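One protein chain is absent from this view; the other protein chains keep their places.
Now for subunit A:
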Amino acid sequence: MIHAVLIFNTSGVPRLTKFYTPLRAESQPLLQKIFQLVSTRPASLCNFLDAPELQNLLGSKIGDEVRVVYRNYATLYFVFVVDGAESELGILDLIQVFVECLDRSFENVCELDLVFHFDDVHHILAQVIQGGLVLETNVDVIAQAVDEASLARKTSFLSANPLALGTGSGPRSSTLQTPLNWLTGKLGGIGAR
């Protein structure tokens, strides 16, 4: 089973953390540790992180066969913590599937999409994995489900806030959002980049 899905950037800032096994107390140290181990690995190495340190950290919770499977896309690391019931190469494919789904729904996904659409990323992940088990691996099926749910959230939001000017997919704007706010936000976003 998949025990955790983590996304963090190249400076170790988490962009998404999802724990399917209660590891909450250890979540931050775990994140730091994995980041520290993963970020020092050159791209030429394999995508499996097999560190004795992690075994010490996770062994008691997960068992003997802790595997960390990760992939690096531009500025982001996608890290899956799995146990012996998963196929390592399969998980590698699954990361690819997940990223493709993100790409479809954000159109050329970049780190900022993940930052500002934190909830959407979670909703997409929920279409791929449920409770640590793989729900679907077909990108088309996932994308369809994602669209469906996002449309439903939008409709629900609009019906609750008929005067809202906010756009975008989902309920992330409050009642008082104005285009001005949206504009400054964009500027801030670019400036910060």
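What we mean here is this: a residue touches a chain if its C-beta (ideal position, glycine included) is under 8 Å from a C-beta of that chain, and two chains touch if they have at least 3 such contacts; residues count from 1.
The rule is simple: contacts and distances are computed from a predicted model.
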item: Name of the absent chain as recorded in UniProt (options "Mitochondrial import inner membrane translocase subunit", "Prefoldin subunit 5", "AP-3 complex subunit delta" or "BRISC and BRCA1-A complex member 2"); value: "AP-3 complex subunit delta"
item: Absent chain, residues of subunit A that touch it; value: 1, 10-12, 14, 16-18, 20, 22, 24, 27-28, 32, 35-36, 39-53, 56, 75, 85, 87-90, 92-93, 115-116, 118-119, 122-123, 126, 130-138, 141, 145, 148-149, 152-157, 159-161, 170-177, 181, 185, 188-189, 192
